[in-house]
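I am attaching a structure below and will ask some questions about it afterwards.
Removed from the display is one protein chain of the complex; every other protein chain stays in position.
Chain IDs A, B and C follow the sequence of writing; residue 1 opens each chain.
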Amino acid sequence: MSLQIPYEVTPRLDTGVNNAKLGIWLFLASEIMLFGGLFAAYVFLRMGADAWPGLEIYGTGEMATRADQILNVPLATLNTMILIASSMTMVMAWASLKMDNFSRYKLYMGITILLALGFLVVKAIEYGDKFDHHLYPATNNFLGVYFVLTGLHAIHVTGGIIVNAWFWGPGTKMWTQGTARDKAHFANRIEIAGLYWHFVDLVWIFLFPTIYLI
Amino acid sequence: MNDLSQWMGMPLDASGHGAPIDAMMSWVHWLMLALFLFWAPFFLYTLWRFRQKRQPKAIYKGVKSKFSTYLEGGVVIAEAVLLVGFAFPIWATIKNDFPAESESTIVRVVSEQFAWNMIYPGEDGVFGRTTPTKPINMDPEDPNAADDIIVVGELHLVRDKPVIVHLSSRDVIHSFGLPNMRVKQDAIPGLEIPVWFVPKMSTREFREAMAKTMPISEDATRRATYPPFRWYAMQDYPTADGSMLAESGQRLSPRVLERLFEGGVTDVYAAPDMEIACAQLCGGGHYSMRGTVIVHDTQEEFDAALAEFDF
Amino acid sequence: MAEPHSSSHEHKQGFWRTYWFSTDHKVIGIQYGITALLFLLFGFGLMLLMRWQLASPGVEIPLLGALTPEMYNQFGAMHGTIMVFLGIVPLAVGAFGNYVVPLQIGAPDMAFPRLNMASYHFFFWGGVVMLASFFVPEGAAKAGWTSYPPLADIETMGQTMWLWGMVLLITSSLLGAVNFITTIIQLRADGMTFFRMPFFVWAQFITAFLLLLAFPPLEAAGFLQLADRLLDTSFFLPSGLVTTDGPLEVAGGGSPLLWQHLFWFLAHPEVYVLILPAMGIVAEVLANNTRKPLWGYRLMVYSLIFLGFMSFIVWAHHMFITGMGTAISAFFQVTTMIISIPSVVILSALFITLWGGSIRFTVPMLFALGFLPMFGFGGLTGLPLGLAPTDIPLHDTYYVIGHFHYVVAPGTILAMFAGIYYWYPKITGRELNNTLGHIHFWGSIVSMNVIFFPMLIQGMAGVSRRLFDGGHTYSFSEGVMHYNVLMSVAAFALLAFQIPFLINFFMSLKRGRKTTRDNHWAATTLEWSATPTPPVPHGNFETVPTVYRGPYEYSVPGHATDFLSQDEASPPAAEAVAAEELVEA
Partner (left out) sequence: MAHEMSLEEVKKHIRVYLLVFGALAVLTVVTVAVSYVHIPFYPALIVALIIASVKAGLVAAYFMHLVGEKQVIMWVLISAGVFLLALFVLFISSYADQEQLALVTHAVNLSHVA
């Protein structure tokens, strides 16, 4: 290259951010609209439904209209805790890099990944339980919304795990073998990955009450 | 003169609420025409006036005049007038001012791929229950269903009597389009949407108004070989020996047209019917999802016609 | 500068890295351009088959035989999809945006070159999936480009392919949008303030926002429809559906209107995605060929921003006929009327720019000039559609088809051609032939009008769109059916008039006259003034340009030439003179 792309690491003066920071926020803005669209669809379907979550599962009656009769709230609460904990370890991982403490970074990042895997395991148990009771996405629209929204969220979690695993494993070369600039670059990348990860957490924060509790 | 709609080739209006829609159509097109007639000559003149040969050096400073601002203000005002003066009131009438049920023809229209089913409640005025597997057919166990009448493809109405249509679909989205009635409403499965209008012309009057002499040429017969040719003879066409090539009221099917052409007739005096056109893509047969609207002059004629469909 | 190895090193990377997996925005731009043009030609081809059928229903097409209604519907749906998502958007944004924006703002490349490459490949594979769907059992999607359920839900496998294709295309557009916005905000050269950006860059900037924020809800809808098709959910299926195959075995309880809301939430902004880059190109070409600054540049930019904002809240004007009540329809009618105002402002500004110019009728200028009345005409026909009562007779008729083809075909496509003729010398270093260009222009604009004007007449008469036989089933359309022959002949003529373009396009690569100067059109913007023709392969500029003034300083009084480039550090005296004369004026 005859010219380097500017502001890859250092922020541009007038905007105060570097390219990747702006880029990830733009991406998150589109994710807001993606999940926003799904939530809007959920609201639309639910407003139009005769009954929600659906009469045919547990018969008629007051209680049957509550989601927590069908979904496993304790497990989901556990999952919420797991996810916010992982969000915290993620930000700690980044802070450790800022403090130039690489081994602490590895630790926190490792925990983040493990927690995320834990989340998926719990999710799998939940899904499996539903399937055992012959509750499928096709059973009714409540379960459809439940599976599609949480499924899409789980895909996002999986994506986050892949990215984080890279930055825990092979990606660390940038820090361990790099120049000072590379190190700064690496810390930026962790911040970016973190922003994504927190967003995934944030989506869950809305999914949990609106699907499980209301 | 102010009625552009005459020049725009809209279908003959046979409804009570069509006139304001057409008037509005004409006003919108006046606005469009005014804008166009303002900018187009300006555009052409500018191109000629400021071509490089005539104007070798461009003028750096731009036009200072405010006339485009005034023009834009004018457009804003015109649009506001169209909205407040026409669009809102017309739409409100169409959507809200339903006629009294007691004075109206009530019909349930259920669309399906690719047909229109008209269901009349019969003498008791109550629609029978439908069965889930055959939402058009009546549930035989329901007493209300016994006198219900189903007519496929023909919407029978009475002149000057308001109609309330309960529109729905049993498979995909169709659109209940009645060009002559200025009615168009999507038929959406899962919803039953009420539509109303008043037919102001009977089929007889409509045919008289639309009747015209159509040349039958080689070309017309060629086009007529494409099956759907839906015009009706408005007079008898006897041969020299007294037999009929075509009778008044007979549909000019391709075969009839050919017969006429071979019998030496070069012009037919013919008229069409009012039609229902499906306006929403609904599958392979969308293009052929046609119905007719038959408006009777009197209630008696209407009753008699419906009785024929009561099995 | 930073790294010693230069462009020559890059060239040793072999064919694949240089031409297929390149990260240079210019190469990617060209990839986008060629692919998109091929898709446009393909979409046009589908349309010609349909026009053949419309002119002579049931008459066999050579080699293909007679069309069936199913084939007609496939071709229609794919024509719409291909033209919009695989033709114009990749050409306007992917090709022109990619190639020109970094050059015009003085950036060495896009902010994320590898993302840029990925975005092209998502687009490419999205296109491949779409095309492949013609070969699956029962063929491609046939529920229209709008894919309304329940029809789309119960359609054949092609519809699933359509959805996967859309997911890829949406992903591509999202990555592109992130890249464009970041590039424009972050990589502007020194002195390139927002209000010194060429109008084209502004147009791409707003377009990128529309793509970024409007596409995701459609992606959401796409996932829901995929679930309906693959997991048997019924998000879009109400209870009690009975098709010709008997009752539908689904839970039901869904809403067909939900899809329409989500679809049009994207698809209305999408139509501005089609038109804004076109306006940007036209503005560039117009300023250059009138030798005069754009009139009301700031006003135009504000209008553009307002247009972008408003385009998100007018979508339900496509749904007046679905049973909309008074309150909501009033809201959407008002917003629809409001959104026409910034278009009027921009178009008026472009018209007024001509006044006082020294107009050169170059080939790109002809196309840009053709755009103006054609877009105006198409835009005006949007007004009766935007008012609910007049939409009743017009909805889903050929009037709608006429309306939007005026904006997309003689509108956007002419503007795209203007862009091709304008930047071709920059990209290739060779000129296109003038005579062939003139034939192409006059032939195209005339035949397009002959195709699309009768559509308005047919629509007024009430002829529905998407009719396999063009409307012969109905007697009310009898009087306007004869136009079909004329329109189809004109469509084939339009094809014929593309031949000079194709010849010109390919022959000039080898035989075209070499451009004698870097700044072929004597333009002021950076892509012409700050880098050689064709531009430096990687990095774009030998030295980073510094920008001193606005984008369209043509015919500045007191300046020696009739253009003052953005990066020309002119002697202070000349500047002073210019400023003085300005004050006097």
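Here is the rule we use: contacts are C-beta pairs under 8 Å (C-beta built on N, C-alpha and C of every residue); 3 or more make two chains touch, one makes a residue touch a chain.
All values reported here derive from a predicted model rather than from experimental measurement.
J.: Specify the residue from the set A:20, A:70, A:92 or A:113 that touches the hidden chain.
T.: Residue touching the chain left out of view: A:92.
J.: Touching the hidden chain in the complete assembly: which of A:128, A:169 or A:209 does that?
T.: A:209
J.: Mind listing the chain A residues that contact the chain we can't see here?
T.: 9-11, 15-17, 21-22, 25-26, 29-30, 32-33, 36-37, 39-40, 43-44, 47-48, 50, 66, 68, 73, 77, 80-81, 84-85, 87-88, 90-92, 95, 98-99, 184, 194-195, 198-199, 201-202, 205-206, 208-210, 212-214
J.: Considering the whole complex, not just the chains shown, which residues of chain C touch the missing one?
T.: Here the touching residues of chain C are 185, 209, 213-214, 217, 238-240, 252-253, 257, 261, 265, 312-313, 316, 323-325, 327-328, 331.
As a convention for this text, only the chains that are shown with their structure count from here on.
J.: As a quick test, compute the distance in whole Å between the mean CA positions of chain B and chain C.
T.: The computed centroid separation for chain B versus chain C comes out at 34 Å.
J.: Cα centroid separation between chain A and chain C, in whole Å?
T.: It comes to 34 Å between the two C-alpha centres.
J.: Could you tell me which residues belong to chain C and also touch two or more other chains?
T.: In chain C, residues 254-255 touch at least two other chains, as defined above.
J.: In their complex, what parts of chain C are in touch with chain A?
T.: 1-3, 5-7, 10, 107-109, 111-113, 115, 174, 177-179, 181-182, 185-187, 212-221, 223-224, 227, 231-235, 250-251, 253-255, 258, 261-262, 265, 536, 538-542, 544
J.: Touching chain C in the complex: which residues of chain A?
T.: 1-7, 12, 15, 17-19, 22-23, 26-27, 29-38, 40-41, 44-45, 48-50, 54, 136-141, 144-145, 147-148, 152
J.: Quick check on the complex: what are the chain C residues that touch chain B?
T.: Where chain C meets chain B, its residues are 57-58, 68-70, 73, 142-144, 148, 150-151, 154, 237-244, 246-247, 254-257, 290-293, 295-296, 321-323, 325-326, 329-330, 333-334, 337, 340-341, 344-345, 347-349, 351-361, 369, 372-373, 376-377, 380-381, 383-384, 387-390, 392-393, 395-397, 457, 460-462, 464, 466-469, 472-476, 478-481, 554-557, 562, 581-582, 585.
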